[in-house]
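So that we are looking at the same thing, I have put the structure below in structure tokens.
With one protein chain held back, the other chains of the complex are shown just where they sit.
Let's turn to chain A:
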Amino acid sequence: MWDNQTIMMIVEGTGVTLYMTLFSTLIAYALGLPMGITLVVTAPGGLKPNRVIYKILDVVVNIVRSIPFLILLMLIIPFTRFIVGKSYGAAATVVPLSIAAAPFVARLVESSLLEVDHGVVEAAQSMGAGLWTIIWKVLLAEARTSLIVGATISLGTILGYSAMAGVVGGGGLGDIAIRYGYYRYQADIMIITVVLLVLLVQVLQMIGTRLSKKLDKRITG
């Protein structure tokens, strides 16, 4: 049905999509995890309440989250150029992807950490635990299942965003779907890319769910 070249293109596209997704998620967590922790710690009634830091972070997160990804993608093209030297291709897509996902990650992390029973935090404080010990050994450790679920959701969302970046020549499966499936009316290529995207999300979701279940010790048996 397809020549080798097309198959190679699709295989390569899958690899590029995975690369963009995983790399962007990594950077999004590098930015979003500390943001989420800071939100929880500085919130009113938190471990170290700080109105100014909390409010600034809260507003920044809300602003970035409310900008549609495609707009953000174009909006920060100058910044993307400055970082990677060009505004198209997989590496260039990682920049807006990470920036768009970071506040999303921050909110996921925030809600995971807020799930940790306040009593356990209080117990740690009563033992003389400092801020870092509480963050590391109580909040993050106790919320690990929820954090992994959050990371799985992030991966799926970022994968979806990465396909959107195809509109501006972002590379990967989304790019192929738009160039061949949409502009050239090659429905078969469109279908195969969509199927592959669905499969990727499924696989990532499955790994995430399994991992979080395995690590959760709150369930008996």
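Please note the rule applied: a contact is a pair of C-beta atoms (placed from the backbone, for glycine too) under 8 Å apart; a residue touches a chain by one contact, two chains touch by 3 or more; residues count from 1.
Here, contacts and distances are computed from a predicted model.
Engineer: Leaving aside the chains you can see, what is the UniProt protein name of the one that's missing? Options: "NADH-quinone oxidoreductase subunit I", "Acyl carrier protein", "ATP-binding cassette domain-containing protein" or "Na(+)/H(+) antiporter subunit B".
Structural biologist: In UniProt, the chain excluded from the picture bears the name "ATP-binding cassette domain-containing protein".
Engineer: Going by the contact rule already stated, which one of A:R81, A:K137 or A:R184 would touch the omitted chain in the full complex?
Structural biologist: Once the missing chain is taken into account, the touching residue is A:K137.
Engineer: Could you please point out the chain A residues that touch the chain left off the display?
Structural biologist: The list for chain A reads 117, 119-120, 122-130, 133, 137-138, 141-142, 144-145, 215-221.
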